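For reference, the structure I am asking about is given below.
All protein chains of the complex are present and in place, except for one that has been dropped.
Just so it is clear, A, B and C label the chains in written order, and each chain counts residues from 1 on its own.
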Amino acid sequence: MKEVKLKNIFVQGAIAASFIADSIQKHSSKTGIGGHSIFLGQVRADEIKGKKVTAIEYTSYEEMALPKMHEIREAIFEKYELTCMHVYHSLGKVQAGEICLFVFTSAPHRKAAIEACAELVERIKAELPVWGAELFEDNTHQWKLNQ
Amino acid sequence: MKEVKLKNIFVQGAIAASFIADSIQKHSSKTGIGGHSIFLGQVRADEIKGKKVTAIEYTSYEEMALPKMHEIREAIFEKYELTCMHVYHSLGKVQAGEICLFVFTSAPHRKAAIEACAELVERIKAELPVWGAELFEDNTHQWKLNQ
Amino acid sequence: MKTRVLLFGQLAEITGSKELEMEGCADTAALLSILHEQFPVLAQSKYVVAVNQEMISGNKNLPENSIVALLPPFSGG
Partner (left out) sequence: MKTRVLLFGQLAEITGSKELEMEGCADTAALLSILHEQFPVLAQSKYVVAVNQEMISGNKNLPENSIVALLPPFSGG
């Protein structure tokens, strides 16, 4: 059993734009920061075989996802000169057009912030045990596949 | 004389977090978007020869900057499959800790959004006739140099 | 010897349950073979296996009270 206090990245439902704004605003006191890079995942209303995706319902194996996120976080902090890093992922239902992933990196110089954010997004998608069910208008669903 | 209607990217003073939130929120109706990439430039309180930067004052040759930005915008739209692209740059005084640049790209898939945003930031810094004077506590200043 | 089995995403739909309790499985190979027999569609599904929150490859002994998780391809973000 690890005794590390794991940061929770999961939030119930969509991530609000106002939450993102608050998160940005909080960094104004960190005057060593020169650049922020933000990635936002938004639920697409894809049309699949004539049926429209209305929402994605996310589930996770949190007991594995949080230690894995901790490991990714440490590796990214090791690799890039960052001031801070924040990750939020939705669980439960997120409607088309709403935000389901918020990745936020800040650094003295833009290059570190931009590269760290891009790498975080790839690792989150590839390595976190999270699953999205694409819900259709007719109450059927299919399991999302990441590209 | 070009008859193209040029979009103004310049805003007076700092870019507010609430403005960024509104900009994000407006995209919730564009349900073809799967990913947003955002870069924010923030004024650093660098210490230079014992003096602290308190703000940057930006000026631009707008009559050249806006056509150049238009050209960059067209090139980026040509190169990446984007849904939309927004750029805002401060003019005048921006205090340390405040946001002076907001670059926002959205696309069906994350790769295009992320790469377009990163390229936009580089081109904006390298090609737009904009100058930043770093203001110190004692009312002296020096001209910023981009890395 | 008891083992808790957790099933996620489409795998939980195949078995009709997010959690199963199994008895007398000494290793993951034994456990999976029983599950595949019981749920043939599971045998054709793509998944990775974690024992006590650690991803494994190949066969792995299962101590008493292990938690085995069957994880279909991730699709977060």
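Brief remarks follow.
Throughout what follows, a residue touches a chain if its C-beta (ideal position, glycine included) is under 8 Å from a C-beta of that chain, and two chains touch if they have at least 3 such contacts.
Please read all numbers here as calculations on a predicted model, not as lab measurements.
Shown chains touched by the hidden one, complex as a whole: B. From the set B:I72, B:V121 or B:L135, the residue in touch with the chain omitted from the display is B:V121, counting the whole complex.
Of B:I20, B:L82, B:L101 or B:I114, it is B:L101 that touches the chain left out of the display. Where chain B meets the omitted chain, the residues involved are 41, 58-61, 63-64, 67, 89, 100-101, 121, 124-133, 143-146.
Methods note: only the chains that are shown with their structure count from here on.
Note on chain placement: the centre of chain A and the centre of chain C lie 27 Å apart, centres being C-alpha means.
Chain centres here are Cα averages; for chain B and chain C they lie 49 Å apart. Our note on geometry: chain A versus chain B, Cα centroid distance of 24 Å, whole angstroms. Within chain C, contacts with two or more other chains are made by residues 77. Shared interface positions of chain A, i.e. residues touching 2 or more other chains, are given as 41, 121.
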